[in-house]
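Complex shown without one protein chain; remaining protein chains in place.
Right, chain A next:
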(Lines give C-alpha, C1' and ligand atoms only; values in the text may rest on other atoms or scores of the structure.)
Protein backbone atom coordinates (compact mmCIF):
# COMPACT_ATOMS: atom_id res chain seq x y z
CA UNK A 1 0.00 0.00 0.00
CA UNK A 2 2.86 2.36 0.66
CA UNK A 3 3.39 2.80 -3.09
CA UNK A 4 0.34 5.08 -3.05
CA UNK A 5 2.54 7.91 -1.84
CA UNK A 6 4.33 8.24 -5.16
CA UNK A 7 1.22 8.23 -7.39
CA UNK A 8 0.52 12.00 -7.10
CA UNK A 9 4.04 12.63 -8.45
CA UNK A 10 4.23 9.82 -10.98
CA UNK A 11 0.94 10.39 -12.81
CA UNK A 12 1.53 14.08 -13.71
CA UNK A 13 5.15 13.31 -14.58
CA UNK A 14 4.07 10.63 -17.07
CA UNK A 15 1.32 12.88 -18.42
CA UNK A 16 3.89 15.64 -18.88
CA UNK A 17 6.14 13.35 -20.91
CA UNK A 18 3.27 12.02 -23.05
CA UNK A 19 1.92 15.51 -23.80
CA UNK A 20 5.40 16.57 -24.92
CA UNK A 21 5.18 14.03 -27.74
CA UNK A 22 1.73 15.05 -28.98
CA UNK A 23 2.09 18.79 -28.38
CA UNK A 24 1.33 19.80 -31.97
CA UNK A 25 -2.10 18.17 -32.14
CA UNK A 26 -3.87 20.85 -30.15
CA UNK A 27 -7.30 19.19 -29.86
CA UNK A 28 -5.85 15.82 -28.87
CA UNK A 29 -3.43 17.21 -26.30
CA UNK A 30 -6.16 19.41 -24.85
CA UNK A 31 -8.67 16.62 -24.27
CA UNK A 32 -5.94 14.22 -23.12
CA UNK A 33 -4.78 16.74 -20.53
CA UNK A 34 -8.29 17.46 -19.29
CA UNK A 35 -9.07 13.77 -18.86
CA UNK A 36 -5.72 13.05 -17.19
CA UNK A 37 -6.09 15.98 -14.80
CA UNK A 38 -9.52 14.73 -13.70
CA UNK A 39 -8.25 11.13 -13.31
CA UNK A 40 -5.33 12.48 -11.31
CA UNK A 41 -7.69 14.38 -9.03
CA UNK A 42 -9.71 11.20 -8.43
CA UNK A 43 -6.54 9.20 -7.65
CA UNK A 44 -5.30 11.89 -5.27
CA UNK A 45 -8.73 11.97 -3.63
CA UNK A 46 -8.43 8.21 -3.08
CA UNK A 47 -4.92 8.63 -1.63
CA UNK A 48 -6.26 11.34 0.67
CA UNK A 49 -9.10 9.11 1.90
CA UNK A 50 -6.65 6.25 2.51
CA UNK A 51 -4.31 8.50 4.53
CA UNK A 52 -7.29 9.90 6.40
CA UNK A 53 -8.46 6.45 7.49
CA UNK A 54 -5.13 4.63 7.88
CA UNK A 55 -2.70 7.33 8.94
CA UNK A 56 0.64 8.37 7.41
CA UNK A 57 1.93 6.44 4.40
CA UNK A 58 5.72 6.21 4.15
CA UNK A 59 7.41 5.06 0.95
CA UNK A 60 11.09 4.17 1.05
CA UNK A 61 12.07 4.69 -2.57
CA UNK A 62 13.98 1.71 -3.99
CA UNK A 63 13.58 -0.08 -0.64
CA UNK A 64 16.51 1.79 0.86
CA UNK A 65 15.78 1.95 4.56
CA UNK A 66 14.61 5.22 6.04
CA UNK A 67 17.59 7.32 7.14
CA UNK A 68 19.75 6.19 4.19
CA UNK A 69 17.48 6.34 1.17
CA UNK A 70 14.97 8.94 0.01
CA UNK A 71 11.59 8.73 1.70
CA UNK A 72 8.24 10.05 0.61
CA UNK A 73 6.02 10.83 3.56
CA UNK A 74 2.32 11.05 2.81
CA UNK A 75 0.94 12.52 6.01
CA UNK A 76 -2.39 14.29 6.32
CA UNK A 77 -0.92 17.78 5.78
CA UNK A 78 0.81 16.73 2.56
CA UNK A 79 -2.30 14.87 1.38
CA UNK A 80 -4.62 17.85 1.91
CA UNK A 81 -2.25 20.19 0.08
CA UNK A 82 -1.73 17.78 -2.82
CA UNK A 83 -5.50 17.42 -3.11
CA UNK A 84 -5.94 21.21 -3.23
CA UNK A 85 -3.13 21.45 -5.80
CA UNK A 86 -4.93 19.00 -8.05
CA UNK A 87 -8.27 20.79 -7.68
CA UNK A 88 -6.55 23.96 -8.90
CA UNK A 89 -4.90 21.90 -11.62
CA UNK A 90 -8.29 20.78 -12.95
CA UNK A 91 -9.63 24.35 -12.93
CA UNK A 92 -6.50 25.59 -14.71
CA UNK A 93 -6.53 22.91 -17.39
CA UNK A 94 -10.13 23.78 -18.28
CA UNK A 95 -9.33 27.50 -18.23
CA UNK A 96 -6.24 27.12 -20.44
CA UNK A 97 -7.97 26.77 -23.85
CA UNK A 98 -10.05 29.89 -23.14
CA UNK A 99 -7.08 31.95 -22.02
CA UNK A 100 -4.29 30.86 -24.37
CA UNK A 101 -4.15 31.09 -28.13
CA UNK A 102 -3.92 27.79 -30.00
CA UNK A 103 -0.31 28.50 -30.82
CA UNK A 104 0.61 29.05 -27.19
CA UNK A 105 -1.23 25.87 -26.23
CA UNK A 106 0.79 23.84 -28.68
CA UNK A 107 4.10 25.20 -27.32
CA UNK A 108 4.31 22.62 -24.53
CA UNK A 109 1.90 24.40 -22.17
CA UNK A 110 0.40 21.12 -20.99
CA UNK A 111 3.79 19.44 -20.51
CA UNK A 112 5.02 22.26 -18.30
CA UNK A 113 1.69 22.34 -16.51
CA UNK A 114 1.89 18.65 -15.56
CA UNK A 115 5.55 18.94 -14.57
CA UNK A 116 4.63 21.88 -12.35
CA UNK A 117 1.93 19.79 -10.65
CA UNK A 118 4.43 16.92 -10.27
CA UNK A 119 7.03 19.24 -8.73
CA UNK A 120 4.57 20.87 -6.32
CA UNK A 121 3.16 17.50 -5.22
CA UNK A 122 6.69 16.16 -4.79
CA UNK A 123 7.70 19.13 -2.64
CA UNK A 124 4.70 18.47 -0.40
CA UNK A 125 5.33 14.74 -0.14
CA UNK A 126 9.08 14.42 0.25
CA UNK A 127 10.66 13.60 3.60
CA UNK A 128 14.21 14.46 2.61
CA UNK A 129 15.65 17.97 2.64
CA UNK A 130 17.86 17.56 -0.42
CA UNK A 131 14.99 15.95 -2.27
CA UNK A 132 12.92 19.02 -1.39
CA UNK A 133 15.56 21.09 -3.21
CA UNK A 134 15.29 18.79 -6.23
CA UNK A 135 11.49 19.10 -6.33
CA UNK A 136 11.80 22.86 -5.95
CA UNK A 137 13.97 22.80 -9.06
CA UNK A 138 11.48 20.59 -10.91
CA UNK A 139 8.65 23.01 -10.26
CA UNK A 140 10.84 26.05 -10.95
CA UNK A 141 12.02 24.61 -14.27
CA UNK A 142 8.39 24.07 -15.27
CA UNK A 143 7.55 27.59 -14.15
CA UNK A 144 10.42 29.01 -16.24
CA UNK A 145 8.86 27.30 -19.23
CA UNK A 146 5.42 28.68 -18.41
CA UNK A 147 6.44 32.25 -17.65
CA UNK A 148 7.97 32.85 -21.08
CA UNK A 149 5.00 31.35 -22.90
CA UNK A 150 3.82 33.91 -25.42
CA UNK A 151 7.23 35.50 -25.80
CA UNK A 152 6.10 39.06 -25.05
CA UNK A 153 8.45 41.95 -24.48
CA UNK A 154 7.48 42.56 -20.84
CA UNK A 155 7.23 38.86 -20.17
CA UNK A 156 10.82 38.11 -21.18
CA UNK A 157 12.05 41.06 -19.20
CA UNK A 158 10.26 39.96 -16.04
CA UNK A 159 11.12 36.29 -16.43
CA UNK A 160 14.86 37.06 -16.31
CA UNK A 161 14.40 38.64 -12.89
CA UNK A 162 12.25 35.72 -11.81
CA UNK A 163 14.81 33.11 -12.90
CA UNK A 164 17.69 35.03 -11.33
CA UNK A 165 16.11 35.44 -7.91
CA UNK A 166 15.09 31.79 -7.84
CA UNK A 167 18.50 30.59 -8.99
CA UNK A 168 20.18 32.63 -6.27
CA UNK A 169 17.89 31.35 -3.53
CA UNK A 170 18.32 27.76 -4.78
CA UNK A 171 22.09 28.08 -4.49
CA UNK A 172 21.67 29.46 -0.98
CA UNK A 173 19.45 26.46 -0.26
CA UNK A 174 22.17 24.02 -1.39
CA UNK A 175 24.77 25.82 0.71
CA UNK A 176 22.51 25.73 3.75
CA UNK A 177 21.87 22.01 3.29
CA UNK A 178 25.62 21.42 3.20
CA UNK A 179 26.03 23.40 6.45
CA UNK A 180 23.29 21.36 8.05
CA UNK A 181 24.82 18.13 6.76
CA UNK A 182 28.18 18.97 8.32
CA UNK A 183 26.49 19.53 11.70
CA UNK A 184 23.95 16.71 11.88
CA UNK A 185 25.31 14.33 9.22
CA UNK A 186 22.01 13.57 7.49
CA UNK A 187 19.50 15.08 5.09
CA UNK A 188 16.53 12.97 6.14
CA UNK A 189 14.05 15.35 7.78
CA UNK A 190 12.97 12.95 10.52
CA UNK A 191 16.56 12.16 11.44
CA UNK A 192 17.52 15.84 11.36
CA UNK A 193 14.63 16.51 13.75
CA UNK A 194 15.92 13.79 16.04
CA UNK A 195 19.56 14.91 15.97
CA UNK A 196 18.84 18.62 16.31
CA UNK A 197 17.75 17.89 19.89
CA UNK A 198 21.03 16.12 20.63
CA UNK A 199 23.54 18.59 19.17
CA UNK A 200 25.37 20.55 21.84
CA UNK A 201 25.97 23.78 19.96
CA UNK A 202 22.41 25.02 19.53
CA UNK A 203 23.63 28.42 18.30
CA UNK A 204 24.93 27.12 14.99
CA UNK A 205 21.67 25.26 14.41
CA UNK A 206 19.62 28.40 14.95
CA UNK A 207 21.85 30.17 12.41
CA UNK A 208 21.24 27.39 9.91
CA UNK A 209 17.53 27.53 10.67
CA UNK A 210 17.43 31.25 9.92
CA UNK A 211 19.36 30.69 6.68
CA UNK A 212 16.80 28.07 5.64
CA UNK A 213 14.07 30.52 6.57
CA UNK A 214 15.62 33.11 4.24
CA UNK A 215 15.63 30.61 1.39
CA UNK A 216 11.97 29.69 1.89
CA UNK A 217 11.02 33.30 2.60
CA UNK A 218 12.40 34.27 -0.81
CA UNK A 219 10.19 31.64 -2.46
CA UNK A 220 7.20 32.57 -0.30
CA UNK A 221 7.63 36.36 -0.68
CA UNK A 222 7.95 37.37 2.97
CA UNK A 223 9.06 40.91 3.85
CA UNK A 224 11.76 42.07 2.94
CA UNK A 225 12.13 39.46 0.20
CA UNK A 226 8.83 40.03 -1.61
CA UNK A 227 9.98 42.77 -4.02
CA UNK A 228 10.51 40.36 -6.90
CA UNK A 229 7.01 38.89 -6.84
CA UNK A 230 4.32 41.26 -8.21
CA UNK A 231 5.64 42.00 -11.70
CA UNK A 232 6.67 38.52 -12.82
CA UNK A 233 3.34 37.21 -11.51
CA UNK A 234 1.28 39.76 -13.38
CA UNK A 235 3.23 39.64 -16.67
CA UNK A 236 2.37 36.18 -18.09
CA UNK A 237 -0.92 34.79 -19.35
CA UNK A 238 -3.85 34.61 -16.90
CA UNK A 239 -3.77 30.82 -16.56
CA UNK A 240 -0.04 30.88 -15.78
CA UNK A 241 -0.54 33.68 -13.24
CA UNK A 242 -3.31 31.65 -11.62
CA UNK A 243 -1.06 28.60 -11.28
CA UNK A 244 1.84 30.67 -9.93
CA UNK A 245 -0.25 32.68 -7.51
CA UNK A 246 -2.03 29.61 -6.20
CA UNK A 247 0.85 27.17 -5.92
CA UNK A 248 4.38 28.58 -5.90
CA UNK A 249 4.44 30.87 -2.87
CA UNK A 250 2.42 28.27 -0.96
CA UNK A 251 5.20 25.73 -1.44
CA UNK A 252 7.53 28.20 0.29
CA UNK A 253 5.10 28.68 3.18
CA UNK A 254 4.61 24.93 3.45
CA UNK A 255 8.40 24.48 3.70
CA UNK A 256 8.61 27.06 6.49
CA UNK A 257 5.73 25.34 8.26
CA UNK A 258 7.35 21.92 7.96
CA UNK A 259 10.89 23.03 8.82
CA UNK A 260 10.00 25.10 11.84
CA UNK A 261 7.47 22.74 13.37
CA UNK A 262 9.43 19.54 12.78
CA UNK A 263 13.13 20.41 12.86
CA UNK A 264 13.97 23.84 14.23
CA UNK A 265 11.62 24.17 17.18
CA UNK A 266 14.37 24.39 19.78
CA UNK A 267 14.58 28.18 20.08
CA UNK A 268 10.99 29.25 19.66
CA UNK A 269 11.50 32.49 21.58
CA UNK A 270 13.95 33.82 19.04
CA UNK A 271 12.99 32.38 15.65
CA UNK A 272 9.24 32.42 16.00
CA UNK A 273 9.14 35.93 17.48
CA UNK A 274 11.09 37.08 14.42
CA UNK A 275 8.36 35.48 12.28
CA UNK A 276 5.64 37.49 14.01
CA UNK A 277 7.41 40.79 13.28
CA UNK A 278 8.09 39.80 9.69
CA UNK A 279 4.48 38.69 9.28
CA UNK A 280 3.22 42.10 10.42
CA UNK A 281 5.58 43.93 8.05
CA UNK A 282 4.64 41.58 5.19
CA UNK A 283 0.94 42.35 5.65
CA UNK A 284 1.47 46.10 5.80
CA UNK A 285 3.79 46.36 2.81
CA UNK A 286 1.80 43.94 0.69
CA UNK A 287 -1.43 45.79 1.18
CA UNK A 288 0.24 49.16 0.52
CA UNK A 289 1.45 47.70 -2.77
CA UNK A 290 -2.05 46.57 -3.64
CA UNK A 291 -3.43 50.05 -2.96
CA UNK A 292 -0.67 51.77 -4.95
CA UNK A 293 -1.57 50.60 -8.43
CA UNK A 294 -4.42 50.78 -10.94
CA UNK A 295 -3.35 47.64 -12.79
CA UNK A 296 -5.93 44.89 -12.14
CA UNK A 297 -3.45 42.01 -12.38
CA UNK A 298 -0.92 43.81 -10.19
CA UNK A 299 -3.55 44.42 -7.50
CA UNK A 300 -4.28 40.71 -7.36
CA UNK A 301 -0.56 39.84 -7.44
CA UNK A 302 0.17 42.23 -4.56
CA UNK A 303 -2.63 40.61 -2.58
CA UNK A 304 -0.59 37.39 -2.46
CA UNK A 305 1.84 39.09 -0.08
CA UNK A 306 -0.47 39.96 2.88
CA UNK A 307 -1.89 36.41 2.66
CA UNK A 308 1.65 35.08 3.12
CA UNK A 309 1.88 37.37 6.14
CA UNK A 310 -1.25 35.82 7.65
CA UNK A 311 0.10 32.29 7.26
CA UNK A 312 3.48 33.26 8.69
CA UNK A 313 1.72 34.87 11.64
CA UNK A 314 0.21 31.49 12.56
CA UNK A 315 3.60 29.78 12.37
CA UNK A 316 5.14 32.54 14.48
CA UNK A 317 2.54 32.28 17.24
CA UNK A 318 3.12 28.54 17.28
CA UNK A 319 0.16 27.17 19.18
CA UNK A 320 -2.29 24.49 18.14
CA UNK A 321 -5.06 27.00 17.41
CA UNK A 322 -2.86 29.28 15.31
CA UNK A 323 -1.35 26.39 13.34
CA UNK A 324 -4.84 25.14 12.50
CA UNK A 325 -5.52 28.68 11.27
CA UNK A 326 -2.40 28.60 9.11
CA UNK A 327 -3.28 25.25 7.53
CA UNK A 328 -6.87 26.34 6.92
CA UNK A 329 -5.72 29.65 5.46
CA UNK A 330 -3.21 27.83 3.24
CA UNK A 331 -5.95 25.69 1.68
CA UNK A 332 -8.32 28.66 1.41
CA UNK A 333 -5.68 30.90 -0.13
CA UNK A 334 -4.63 28.39 -2.78
CA UNK A 335 -8.21 28.14 -4.04
CA UNK A 336 -9.13 31.81 -3.81
CA UNK A 337 -5.90 33.07 -5.44
CA UNK A 338 -6.43 30.77 -8.42
CA UNK A 339 -10.03 32.04 -8.73
CA UNK A 340 -8.95 35.68 -8.42
CA UNK A 341 -6.25 35.43 -11.07
CA UNK A 342 -8.72 33.73 -13.42
CA UNK A 343 -11.27 36.51 -12.81
CA UNK A 344 -8.65 39.23 -13.21
CA UNK A 345 -7.50 37.59 -16.44
CA UNK A 346 -11.08 37.50 -17.74
CA UNK A 347 -11.64 41.14 -16.75
CA UNK A 348 -8.50 42.30 -18.51
CA UNK A 349 -9.41 40.22 -21.55
CA UNK A 350 -12.94 41.61 -21.95
CA UNK A 351 -11.96 45.19 -21.14
CA UNK A 352 -8.97 45.11 -23.49
CA UNK A 353 -6.83 46.95 -20.91
CA UNK A 354 -5.48 46.28 -17.44
CA UNK A 355 -5.73 49.93 -16.38
CA UNK A 356 -8.66 50.46 -13.99
CA UNK A 357 -8.94 54.12 -14.94
CA UNK A 358 -9.87 53.17 -18.50
CA UNK A 359 -12.56 50.68 -17.45
CA UNK A 360 -16.12 51.14 -16.24
CA UNK A 361 -19.62 49.77 -16.51
CA UNK A 362 -18.55 46.24 -17.33
CA UNK A 363 -21.29 44.74 -15.15
CA UNK A 364 -23.96 45.64 -17.69
CA UNK A 365 -22.30 43.39 -20.23
CA UNK A 366 -20.77 40.74 -17.95
CA UNK A 367 -23.03 40.38 -14.88
CA UNK A 368 -21.68 36.94 -13.85
CA UNK A 369 -18.07 38.09 -14.02
CA UNK A 370 -18.88 41.21 -12.00
CA UNK A 371 -20.70 39.43 -9.20
CA UNK A 372 -18.07 36.70 -9.05
CA UNK A 373 -15.40 39.37 -8.63
CA UNK A 374 -17.46 40.88 -5.82
CA UNK A 375 -17.89 37.52 -4.12
CA UNK A 376 -14.17 36.72 -4.52
CA UNK A 377 -13.28 40.04 -2.86
CA UNK A 378 -15.49 39.21 0.13
CA UNK A 379 -14.01 35.70 0.42
CA UNK A 380 -10.46 37.04 0.23
CA UNK A 381 -11.01 39.73 2.83
CA UNK A 382 -12.56 37.22 5.22
CA UNK A 383 -16.16 38.39 5.53
CA UNK A 384 -18.18 35.75 7.43
CA UNK A 385 -19.39 33.14 6.56
CA UNK A 386 -16.77 32.60 3.82
CA UNK A 387 -13.59 30.56 4.15
CA UNK A 388 -11.20 33.48 4.70
CA UNK A 389 -13.09 34.30 7.88
CA UNK A 390 -12.59 30.88 9.47
CA UNK A 391 -8.84 30.94 8.85
CA UNK A 392 -8.44 34.47 10.16
CA UNK A 393 -10.63 33.76 13.17
CA UNK A 394 -8.39 30.87 14.19
CA UNK A 395 -5.23 32.92 13.63
CA UNK A 396 -6.55 35.80 15.71
CA UNK A 397 -7.82 33.47 18.44
CA UNK A 398 -4.35 31.93 18.57
CA UNK A 399 -2.68 35.35 18.75
CA UNK A 400 -4.95 36.61 21.51
CA UNK A 401 -4.40 33.36 23.39
CA UNK A 402 -0.65 34.02 23.41
CA UNK A 403 -1.06 37.71 24.26
CA UNK A 404 0.20 39.02 20.90
CA UNK A 405 -2.19 41.94 20.56
CA UNK A 406 -0.15 44.09 18.15
CA UNK A 407 -0.23 41.50 15.40
CA UNK A 408 -4.00 41.18 15.81
CA UNK A 409 -4.46 44.92 15.23
CA UNK A 410 -2.18 44.85 12.18
CA UNK A 411 -3.98 41.79 10.81
CA UNK A 412 -7.43 43.32 11.21
CA UNK A 413 -6.44 46.64 9.65
CA UNK A 414 -4.75 44.95 6.72
CA UNK A 415 -7.84 42.75 6.20
CA UNK A 416 -9.91 45.89 5.88
CA UNK A 417 -7.42 47.38 3.42
CA UNK A 418 -7.39 44.13 1.41
CA UNK A 419 -11.16 44.42 1.07
CA UNK A 420 -10.77 48.05 0.00
CA UNK A 421 -8.10 47.23 -2.60
CA UNK A 422 -10.24 44.46 -4.09
CA UNK A 423 -13.50 46.38 -4.02
CA UNK A 424 -11.74 49.10 -6.03
CA UNK A 425 -11.62 46.68 -8.94
CA UNK A 426 -15.36 46.16 -8.59
CA UNK A 427 -16.18 49.87 -8.23
CA UNK A 428 -13.86 51.22 -10.91
CA UNK A 429 -14.18 48.35 -13.36
CA UNK A 430 -17.73 47.12 -13.05
CA UNK A 431 -19.86 49.92 -11.67
CA UNK A 432 -20.72 53.00 -13.63
CA UNK A 433 -23.05 54.00 -16.43
CA UNK A 434 -23.75 51.63 -19.25
CA UNK A 435 -21.24 52.30 -21.97
CA UNK A 436 -20.57 50.67 -25.31
CA UNK A 437 -19.17 47.19 -24.93
CA UNK A 438 -15.38 47.64 -25.09
CA UNK A 439 -14.43 44.64 -27.23
CA UNK A 440 -17.57 43.14 -28.84
CA UNK A 441 -15.46 40.47 -30.58
CA UNK A 442 -14.44 39.08 -27.19
CA UNK A 443 -17.92 38.87 -25.69
CA UNK A 444 -18.59 35.15 -26.18
CA UNK A 445 -15.16 33.84 -25.22
CA UNK A 446 -14.96 36.31 -22.33
CA UNK A 447 -18.21 35.12 -20.77
CA UNK A 448 -17.05 31.51 -20.93
CA UNK A 449 -13.80 32.33 -19.12
CA UNK A 450 -15.70 32.72 -15.84
CA UNK A 451 -16.71 29.07 -15.36
CA UNK A 452 -13.46 27.68 -13.87
CA UNK A 453 -13.56 30.55 -11.37
CA UNK A 454 -17.18 29.74 -10.54
CA UNK A 455 -16.10 26.17 -9.79
CA UNK A 456 -13.30 27.34 -7.47
CA UNK A 457 -15.46 29.96 -5.76
CA UNK A 458 -18.16 27.37 -5.08
CA UNK A 459 -15.54 25.24 -3.36
CA UNK A 460 -14.29 28.25 -1.45
CA UNK A 461 -17.78 29.14 -0.23
CA UNK A 462 -18.40 25.49 0.71
CA UNK A 463 -15.13 25.50 2.65
CA UNK A 464 -16.43 28.44 4.67
CA UNK A 465 -20.11 27.50 5.07
CA UNK A 466 -19.31 23.83 5.63
CA UNK A 467 -16.41 24.49 8.00
CA UNK A 468 -18.06 22.05 10.42
CA UNK A 469 -17.05 19.17 8.13
CA UNK A 470 -13.60 20.34 7.07
CA UNK A 471 -12.39 21.68 10.32
CA UNK A 472 -11.78 18.36 12.17
CA UNK A 473 -9.22 17.43 9.47
CA UNK A 474 -7.40 20.75 9.90
CA UNK A 475 -7.49 20.43 13.67
CA UNK A 476 -5.96 16.97 13.60
CA UNK A 477 -3.22 18.30 11.29
CA UNK A 478 -2.46 21.07 13.79
CA UNK A 479 -2.27 18.57 16.65
CA UNK A 480 0.01 16.43 14.53
CA UNK A 481 2.29 19.39 13.72
CA UNK A 482 2.69 20.29 17.38
CA UNK A 483 4.02 16.83 18.15
CA UNK A 484 7.01 16.09 15.85
CA UNK A 485 7.55 12.71 17.52
CA UNK A 486 4.68 11.22 15.48
CA UNK A 487 6.40 12.19 12.22
CA UNK A 488 9.77 10.91 13.41
CA UNK A 489 8.30 7.61 14.58
CA UNK A 490 6.36 6.99 11.40
CA UNK A 491 9.47 7.55 9.23
CA UNK A 492 12.16 5.90 11.35
CA UNK A 493 9.82 3.20 12.75
CA UNK A 494 11.07 3.05 16.26
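By our rule, a contact is a pair of C-beta atoms (placed from the backbone, for glycine too) under 8 Å apart; a residue touches a chain by one contact, two chains touch by 3 or more; residues count from 1.
The rule is simple: contacts and distances are computed from a predicted model.
**Student:** Would you mind picking the UniProt name of the chain not drawn here, from "Carbohydrate ABC transporter membrane protein 2, CUT1 family", "Spore coat protein CotJC", "LLM class flavin-dependent oxidoreductase" or "Na(+)/H(+) antiporter subunit C"?
**Tutor:** UniProt lists the chain that is not shown as "Na(+)/H(+) antiporter subunit C".
**Student:** From the listed residues A:293, A:322, A:394 or A:414, report the one that touches the chain absent from this view.
**Tutor:** A:293
**Student:** So which of A:17, A:49, A:167 or A:406 would be touching the chain we can't see?
**Tutor:** Candidates A:17, A:49, A:167 or A:406; residue touching the omitted chain: A:167.
**Student:** Any idea which of A:177, A:220, A:238 or A:463 touches the chain not displayed?
**Tutor:** Here the residue in touch with the unshown chain is A:177.
**Student:** Touching the missing chain, which residues of chain A?
**Tutor:** For chain A, the residues touching the absent chain are 130, 133-134, 137, 141, 144, 148, 151, 153-154, 156-160, 163-164, 167-168, 170-172, 174-175, 177-179, 181-182, 187, 231, 293-295, 298, 353-355.
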